[in-house]
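Note that one protein chain is taken out, while the other chains of the complex remain in position.
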Amino acid sequence: MKNIVIGRYIPGDSFLYRMDPRVKLIALFILFVAVFVIDELLVMGLALLGILVLLPLGKISLKKVYFGLRPLLFLLIFTFVFQILFNTQGRLLGTLRLTFDPLNVALSVGIFAAWLFLKRFTSFTFISFLVMVAGVLTLLSQLTLLASFGSFTIAIYEEGLLFAIFILLRLVIIVTLSTILTITTKPTDLNLGLERVLKPLKIIRVNTEEIAMIIGISLRYIPTLLDEANKIILAQASRGVDFQEGKIKDKVVQIISLLVPMFIISFQRSDELANAMEARCFVPGKPRTRLNQLTWKPLDTAVLVVTLTLMIVSIGVRILW
Amino acid sequence: MPLIELQDVSFSYGKTPAIDQLSLTVEAGEWVTIVGPNGSGKSTLAKLLIGLLKTQQGTIQVAGETLDETTVQGIREKIGIIFQNPDNQFVGVTVKDDIAFGLENLSVPYEEMLKRIDHYSKAVGMDAYLDKEPSQLSGGQKQRVAIAGTLAMKPELIIFDEATSMLDPTGRQAMLEIMHALKASGKTILSITHDLKEALPADRVLVMHEGRLLKSGTPRDILRDEPLLKKARLTLLEPFKYMNQLAKKKQLTDEWEALLWQSAFTL
Partner (left out) sequence: MAIRLHTVSHTYTAINQPAVHALKDVTLTIDATDEFIALVGETGSGKSTLVQHLNALMAPTSGTAELFDVTISAESFKDKSIKKTPIRKRIGLVFQFPEYQLFEESVLKDVAFAPKNFGLSQADAEEKAKHALSLVGLDDTYYARSPFHLSGGEKKRVSIAGILAMEPDILVLDEPTSGLDPQSQKMLMDVFESIQRTTHISIVFITHDMNWVEAYAKRVLVMQSGELVFDGAPDALFNHPELSVWKMDLPDRKKVLNYLQSQFKLQTPMDDFTQLLNAINGEGDQ
């Protein structure tokens, strides 16, 4: 639980850290638009290259970004495979005919089981997963000694493969950019930046300060909640709940035994927290001064200019290409 | 004029009365400790004083002003409160933010805010932790931050509502030292506790039971009163046991009493 990196600030110092959070949010938005405007794989590749240059400049290691990507790996792979398998446009690049016979199926299951067993002892889960998949595919396509009882053909088309890579790059870029934002921005600053950026919404009667306050308090209590969830799991485990095993029926009770205490503790907390806030003269909607001040620096203007240029270029490329 | 004056105040959750026709006064500069068992109405009283609960009967006056909807904000500026659970009153993402929270609410200007954060974080010995997050602090440190955040708002009265009950002895000791310093600086202290050691330094001890005031007196009188404390589910501190032991044998001289009283402060 302690290794969740999504939305987590990691202290450091670089121009990315020194930027005004408002500018970071706006720049992120501009870059998102740019990434969605791009429709050429080559340009997308250039964009990824740009990010790979940005990371060392901003003193952010690939490892940190990987930790941000990791929870989404499954989604990325799924999208990628889905595109390859079901997009049948363009030239046929090649086919892989999988034939199933008792021996190779049994061996495949064996490889899968071995992977399941071994992955606990290796720190390269993802790589070992790829090796496992490659092994299974090789087996099923090459080794057919006994009478087969079925077959399946994977056909890969040029368009499908290129589009799959394109989509993958786009997702990786978006997630990486967001991860850079959260790694380099303190939650308080991010929140304050969000409040200021959303301020124009006040015209349509959205109370941006209250939203910011709610987000801020949520951010503050996420570690506490995780910690508590962990303790509740341990407390129930001490009463014989085995969260790793159990039938579906048991699972339901297990989850209830976790959720009920979480809810009750959270309700009590929100009650006490509201009291503490009111006692310290908090009145919703009343104007407040702020400890955290935002300062717009020349760096921020420069970043905005660069990102805007990138967006205009990507729009230009799309229209003119 | 007393700083706090309650007249015939009653409050009940549903049918069970939590506060039952309670009248009491607290003078400015006084250290008053309220003791009593869980459920005696101590914490309800604290919530009534800062207007988190509304009296159903009777009046509460703070510095001559009657507490009602129009005065509650002004009165909250005069009264600070530290609650029991260190985790559930830490509003800011960092120590600095948390101390600033009340100041932001009072619209204190930026420069002044910085000055007060600096001053009060030093006063509670948390100035080295300004950028730390609550998950990096112990319970006692979080409570000290809560005190700094309250003091920064410059209240006249500070209520400690079981504020030490979730702390270890070190955390508790640090809190007591801060309370002594506050008293010395002229603040009024209202401490609600079931730890009789926190009653020792008080000017006056109030014993509550079932929403009523059983007795008000000096710590010397109250802490020796075994039947009274028993009723309030409290146990005599060691030196007062000895006092009663001597008194029974009619051997309690003034010297002994003074000596045993002094020994209580080693606890």
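Which chain is which? They are A and B, in the order written, and residues in each are numbered from 1.
FYI, a residue touches a chain if its C-beta (ideal position, glycine included) is under 8 Å from a C-beta of that chain, and two chains touch if they have at least 3 such contacts.
Keep in mind the model is a prediction, meaning the values are calculated, not measured.
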item	value
From B:37, B:58 or B:201, residue that would touch the chain that is not displayed	B:37
Candidate in contact with the missing chain, chosen from B:2, B:29 or B:139	B:139
Listed residues B:112, B:131, B:168 or B:221, member touching the removed chain	B:168
Positions on chain B contacted by the hidden chain, ascending	37-39, 84, 138-140, 165-166, 168-171, 194-196, 233-235, 237-239, 241-242, 245, 259-260, 262-264, 266-267
Chain not shown, touching residues in chain A	2-3, 5, 10-11, 64, 67, 120-121, 228, 231-232, 234-242, 244, 256-257, 260-261, 264-265, 268
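We take it that only the chains that are shown with their structure count from here on.
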item	value
Distance from the mean Cα position of chain B to that of chain A, given in whole angstrom	47
Contact footprint of chain B on chain A as seen in their complex	186-188, 216-217, 219-220, 223-224, 227, 268-269, 272-273, 275-283, 286-293
Of all residues in chain B, those that touch chain A in their complex	47, 50, 52, 73, 76-77, 79-81, 83, 85, 87-94, 96-97, 100-110, 113-114, 117, 133-135, 146, 149-150, 153
